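Only a single protein chain was left out; the remaining protein chains are all shown in position.
As written, the chains take the letters A and B, and residue 1 is the first residue of each chain.
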Amino acid sequence: MPETRFTQEHEWIRMDGDTAVVGITDYAQQQLGDIVYVELPAVGKALKKGDEAAVVESVKAASEVYAPLSGTVAAVNEALAADPALVNQAAADAGWFLKLTGVAAAEFGQLMDEAAYKKYLAGLA
Amino acid sequence: MDQSQGRTARPPAAGSSADVATISGHRGLQLEEPLIFEQGEPGRCGVDLPPVPLVSERLGALRRRAETGLPGLSEPQVVRHFTRLSQKNYAIDSGIYPLGSCTMKHNPRLNEKLARLPGFADVHPLQPVQTVQGALEVMDRLAHWLKTLTGMAAVALSPGAGAHGEFCGMVAIRAALEARGDARRRVLVPESAHGTNPATAAICGYEIETIPADARGRVDLAAFKAKLGPDVAGIMLTNPNTCGLFETDIVDIARAVHEVGGFFYCDGANFNAIVGRVRPGDLGIDAMHINLHKTFSTPHGGGGPGSGPVVFSEALAPYVPLPYVVHGPDGFRMIERQEGKAAPFGRLKGFHGQMGMFVRALAYMMSHGSDGLRQASEDAVLNANYVLARLKDVMTPAFPGPCMHEALFDDGFLHDTGITTLDFAKAMIDEGFHPMTMYFPLVVHGALLIEPTESESKGSLDQFVATLRALAERAKTKDTEHFHAAPRLTPRRRLDETRAARQPVLRWKGDPSTRQAAE
Partner (left out) sequence: MRYLPHTEADRRAMLAAIGAGSVDALYQDVAGSARLPGLLDLPRHQPEMTVERELAALAARNRPAGSMAFFQGAGAYRHHVPASVDHLIQRGEFLTSYTPYQPEVAQGTLQALFEFQTQVALISAMDVANASMYDGATAAAEAVMMANRLTRRRKALVAGGLHPHYREVIETYGRWGGFTVQAGAPDPTGIEDLVAGIDRETSCVVVQNPSVFGHISDHTALAEAAHAAGALLIVVVTEIVSLGLLTPPGEMGADIFAAEGQSIGNALNFGGPYLGLFATRDKYVRQMPGRLAGETVDADGRRGWVLTLSTREQHIRREKATSNICTNSGLCALAFTIHLSLLGEAGFTHLASLNHARAVQLAEKLGAVKGVTVLNPAFFNEFTVRLPKPAGAVVDRLLERGVLAGVPAQRLWPDRPELADLLLVAATETNTEADLDLFAGALVEVL
């Protein structure tokens, strides 16, 4: 069962072999409201951890999504162009944003696991 | 003999005006109106033009082959169409328009009459200078009023609106720094700044760093000074600020910026609070744009046009952009290229500025005079404080103490009611009031920013305040249904903005052949 880890910026990352699949969490999509557009990076782009990777737009706001790990963009979720509502409906799976290859297992290991993220969310309330 | 034929003069006893379905879809004076593209017939035209003289065309091979697809309507149809559209708009002429930072004051019709005099309206911008001396004098007089009211040395009249003026001011600052070989990287902007400020700084190639506010809603002076350094090109402040408060430390702020060799840009959107009472030049400001469509009554017109002249200190005066008007022994002339010691940073706009707005603003200034302008500012500040005083026990003021020309509240008073600032605003609409500015400035949660302007009478303010008090009380009873369903009485109810953004439809795309005849 692939493990999912989280960032304080409410991104989830799931390792699928050598590839990290990245999206935003259900908490994040609730905070953002109706998502109307997701600006995704070009396939092949090299990202360092902390670089701006994507922009999520609701009607009244635009939020940057930062790369949780360093890596190269292997794929982006083309379905979001036609149906950005997927992020609201299924943030944890069908609403994924991008896939990164060449990620460092150590970097992944430093992220919060599910229990730690839940605790973090509880602290925000 | 009885001629009345049974017609009664009093309304019938029975019958309610609650939701009545109509056959036509109209509701009394609220008339539905389709798009012009859904009306009209090919070949119909609302303009009679003389016949085209017979000539040999000289268009090269570039005569249009395809039709444009524009609909044809007669004059009565067009007049009716746009009259009906106008009836769906709220306006200053209809009621109080308390939008903070917008200064929705009365737009005098004298201004419209004068701007339309043929000597102003039917004059081409490139006419020989001797044929437009009156127009150039209008510009010169406006420049004089603006410089005198602000206590500044020079003015650029060409910027098309406030944001354009911000660009003008920031470029002048950059030009001045480069002229002394001192290119800098950072511009400091308060978190409460209007979005145009950081957008402008970014276009000029600067990095933006935000300055926090203190508990009293003003720039945190210590935090500000900590961010100053030799790489700071300047600061962009609004004064009074976007929370409606006068920056108490503004003279110190100016001194600190100048000490590191930077410049002070002031966003003049809120100038209406201090005209005739304070001169920005006396505060140490180097450049300030003025919104003629806010402070000086030129009409907002549904979104524009505006006019954003920029006043400059002595230090920045050499960099004023082209073109500008000068007065010489032979009369007025327009300087359109670099002359003498001036180092203008370039041209910002086609021709020389929003002349139509200059005439309107000058007419307003001359009507009010120095005494009236000062009184107008005082009344604007009085009105905002009156609203604040009458609402502060039922709504939550964001900061303690009096305000300037606008009063800022946060959504604390709606806490735990299930009703948001947005819901509150929509309920105001059913009560016949345009809502105040919502969710700006960003530094306050669920902001409600009320700027009544000096144009509102005490009676108008009392009515407004009474309604807001009642709405606030009602919100506290958690009557969410009432607020969530609002507005119910407008031509359209709440609109689906999510759908508009997810599936953008930005033009009519219907089939011209399915056009119906207009009503």
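The rule is short, and it goes like this: a contact is a pair of C-beta atoms (placed from the backbone, for glycine too) under 8 Å apart; a residue touches a chain by one contact, two chains touch by 3 or more.
All values derive from a computational prediction rather than experimental measurement.
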Contact partner of the left-out chain, one of B:22, B:457 or B:480: B:457
Touch list for chain A against the chain that is not drawn: 36-37, 39, 57-62
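The rule is simple: only the chains that are shown with their structure count from here on.
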Chain centre separation (chain A, chain B; CA means) in Å: 39
Going by the contact rule at the top, pick out the chain A residues touching chain B in the complex. 34, 36-37, 57, 59-60, 84-85
In the complex formed with chain A, which residues of chain B make contact? 439, 497-498, 501-502
